[in-house]
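This is the structure, below, for whatever I ask next.
Removed: one protein chain of the complex. Kept in place: all other protein chains.
Take a look at subunit A:
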Amino acid sequence: MNKEIIKIENLKRQFTMGSETVHALKGVSFDIQEGEFVTIMGSSGSGKSTMLNILGCLDQPSGGAYEIDGVKVKDLSRNELATIRNEKIGFIFQSYNLLPRTSAIENAELPLLYNSKVSTEERRERAINALKLVGLGERLNHTPAQLSGGQQQRVAIARALVNNPVLILADEATGNLDTRTSYEIMALFQELNSKGITIAFVTHEPDIAIFSNRTIVLKDGHIIKDQTHEKVQSAAAYLEKLPKEEH
């Protein structure tokens, strides 16, 4: 019962800046099945973020076709794209992007504010559950300033989970974190993935990619490698092996 969450076909994206045209994506095709944990790798400027933004319906491709969870994204209006982002996608950013001076609960429940089907009580309950899931059950009313980088990213992950998305997209989600915290976050992602959540994770660190079951490598807007890992490493195990005194 393999279900295609993402299906892209010859995806292109170019940016025009004055007289110059930058071809960030030059025709990319791949599918992502439900339950996959895909890392997207490549050097800086290879087009990773551009692709993730399109996958996340934040940006529209200049050419090619894109389907998410059976919905053709091309030609959708701004509002329809917003609804897809709200209902199907959870986004995680390198710089967390939490609302300052706002509690973890309020940050986590943000996507549900834009879903009128969810009542206030349900919204709160789901935000608390998501925060418990990422291990912040004791930090519900802390503001970002009162949380460490890793904890802030956990709040962001809770925010991405709260709407039960079909797909979680992360752009360099461990980019601002030290090794230990990065492993902790990757362990969390693996745990979520084991519960069936599909993840596309952009990173340029090869030692992060080993925790996924597939790696797509981009270079200059082309896919140069698409590899499924036979043996997925456990981030939790790596965490164990880290010398204790580092913390």
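We take it that contacts are C-beta pairs under 8 Å (C-beta built on N, C-alpha and C of every residue); 3 or more make two chains touch, one makes a residue touch a chain; residues count from 1.
Following the convention adopted for this analysis, contacts and distances are computed from a predicted model.
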Name per UniProt, for the chain absent here [options: "Putative ABC transport system permease protein", "TldD protein", "Protein-glutamate O-methyltransferase CheR" or "Sarcosine oxidase subunit gamma family protein"]: "Putative ABC transport system permease protein"
Which residue of A:Phe37, A:Phe91, A:Phe189 or A:Phe211 touches the chain not shown here: A:Phe91
Residue in contact with the excluded chain [from A:Gln14, A:Ser62 or A:Thr83]: A:Thr83
Interface with the undisplayed chain - residues on subunit A: 53, 56, 58-59, 78-79, 82-83, 85-87, 91, 93, 97, 99, 101-102, 110-111, 113-116, 120, 159, 163
